[in-house]
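Starting off with a structure, shown below.
Every protein chain of the complex appears in place save one, which is left out.
Showing chain A:
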Amino acid sequence: MALKSDTILHRIVVYALLLLGSAAFILPLVWLLSTSLKGDTGLFEIPPKWVPDPFHWDNYKKAVHSFPFLRYTWNTVLITVLCMIGSMLSSSFVAYAFARLRWPGRDAWFVVMLATMMLPGQVTMIPLFILFKELGWINTYLPLIVPFFFGSAFYIFLMRQFFMTIPKELSEAAKIDGCTELYTWWRIFMPLSKPALATLGIFTFTLVWNDFQGPLIYLNDTNKFTLMLGLRSFQQQYGTRWNVMMAASLLVMLPTLALFFSFQRYFIEGVTLTGVKG
């Protein structure tokens, strides 16, 4: 009897804490929704009103018409999908070499690769920009997409750690059956690494979808802009249309939200993958 009431108490405390935690995390989202429905005058009311009166649904109309919303959505989707394909293919490919192939200097090169993670983006910004300019890639999507087809240190690291956990026997068996390394990577390692690949894909998605600086410096033609650039257009030197901006932000966030709920499992796994296996 005593035991049972203990567990009930335990549960109550746990759920209360969880509820509190979720409330803290959902609050900004609710505030975003609330602001996106407010009129121009009710924005900074004290005490703040959570439920706007009346609902200004026209903010959403204004948001969609303030910049070419569909066009920017298409641009962003195009870039994001290509980047996801690129990073999944290239990072796992390189990771396979680091995890399973034996070649001279492999470990040293691994360290060199990890060291590139230490370079802050600001340091490489101008040299990279000049490089892409010499290639004639300014005002195209190439500087935003192509780098993802050459792997990135963190993703390679992530994939390598995952590949290391796959039993050697599997690849050895494949080799005995006459499987080439390329084939082993594609037919055995890739299908076995779906959770890691999904993590990688989701990371790339959020990174590219939310990327602001890349499109800002490389794109000059407003028709080629991405959603993030569109969002910022509401911010002006003397004042911002917060309500319209929040409405647009919510629309831009929807795909991320949808992705999160459908792949929640992988998000969590991603955290444990990156957290424990380092």
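Assume a residue touches a chain if its C-beta (ideal position, glycine included) is under 8 Å from a C-beta of that chain, and two chains touch if they have at least 3 such contacts; residues count from 1.
The definition used in the following text is that contacts and distances are computed from a predicted model.
Undergrad: What is the protein name, per UniProt, of the chain that does not appear here: "Acetoacetate decarboxylase", "ABC transporter substrate-binding protein", "DHHW protein" or "Acyl-CoA dehydrogenase"?
TA: For the chain not displayed, UniProt's protein name is "ABC transporter substrate-binding protein".
Undergrad: Among A:43, A:89, A:174 or A:207, which one touches the chain that has been omitted from the display?
TA: Spelled out, the listed residue whose C-beta touches the missing chain is A:43.
Undergrad: Out of A:60, A:129 or A:154, which touches the unshown chain?
TA: A:129
Undergrad: From the listed residues A:24, A:51, A:70 or A:108, report the one that touches the chain absent from this view.
TA: A:108
Undergrad: May I ask you to list the residues on chain A that touch the chain which is not drawn?
TA: Given the touch definition above, chain A has residues 43-44, 46, 66, 107-108, 111-112, 115, 118-119, 123, 125-126, 129-130, 133, 138, 212-213, 216-217, 220-222, 229, 232-239, 241 touching the missing chain.
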